[in-house]
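First the structure, in the form of structure tokens, and then the observations on it.
With one protein chain held back, the other chains of the complex are shown just where they sit.
And now, chain A:
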């Protein structure tokens, strides 16, 4: 099966042609947004990170920013640094440019303040925008799709309908040679034993148990019952009683294929097939991690409804709750609540969602894209110093 994508210089395929303005730190975020506002199609990633972080926490921010720039849906990048932050601005641009795409950088302190940085930055981004617009899509194999599957605002219909449907799509994509990943380690707690059985090797099974144990230890160290944070108050109102119930429903989104590896936050899969990424259950941070890992389309299942999109990746939202679809049609792309109503099977709805995914990678805007939903947030390991 063929789809239309942008083949990047490193051979990776994107389905969007974004021009990113990446601030290296919180201190450069405002200037990055102002630069992006001057240029057609430019998108900034304002964030709270990049300064006064240490050790693995700092590395996570640096690697995530690089991964986002490398994402094949991104055509070119300007990195904007203040000049005194921990993130090495020039190194971020240099690492991104190893993919062969244009990645420039400016330093606000070197430019001489907001207005001069804005002018210099806008001039660079304007030039990149002109070049990026010339790129054309070409026919590529469907195996170039790297699907990220996210669930958020879950209720009990998520485990009964939308997650099994997403799992069907993931299985079908993998049958066509593609790659799929799911994440949210918190939402594996209580279901990890069933995933271990699907691990491609014993080591991968052990890694699954390890990430879940580490996640659970965080709640234990805080001395709290996770319930209320996970499941969330909305999950509970939607009928989910415990984290185990949430997890057992969540993992249906990973389909039935063997698990080929466990990725760190923002890490790219080494091969094709199904992967788990170690991320928190918070939707935005989770999607950012999988985007930094190279996902080029997202299927997002929801029960309660959510407007979430992404600055880089088209997010297709599906719900298994027919009432939620009626209430939030501006945000939800596909109603798979027909499964709980007994009107359609998981396979029938799965085919509909698969076809929508093909249309979206070929260029159809998702509702989140059409409404300019570009939620962005990065995971953080510890407090800022």
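Here is the rule we use: a residue touches a chain if its C-beta (ideal position, glycine included) is under 8 Å from a C-beta of that chain, and two chains touch if they have at least 3 such contacts; residues count from 1.
Keep in mind that, in the parts below, contacts and distances are computed from a predicted model.
Its record in UniProt calls the unshown chain "SAF domain protein", which is the match among "PqqD family protein", "succinate dehydrogenase", "SAF domain protein" or "Carbohydrate ABC transporter membrane protein 1 (CUT1 family)".
Interface note: of A:134, A:202, A:221 or A:372, the residue touching the hidden chain in the full complex is A:221.
For the chain left out of this panel, the touching residue among A:52, A:236, A:358 or A:381 is A:236.
Per the touch definition above, the residue from A:10, A:341 or A:359 contacting the chain not shown is A:341. Residue positions on chain A in contact with the hidden chain: 155-157, 159-160, 186, 189-191, 194, 216, 219-227, 230, 236, 238-239, 241-245, 248-249, 303, 321, 323, 340-343, in rising order.
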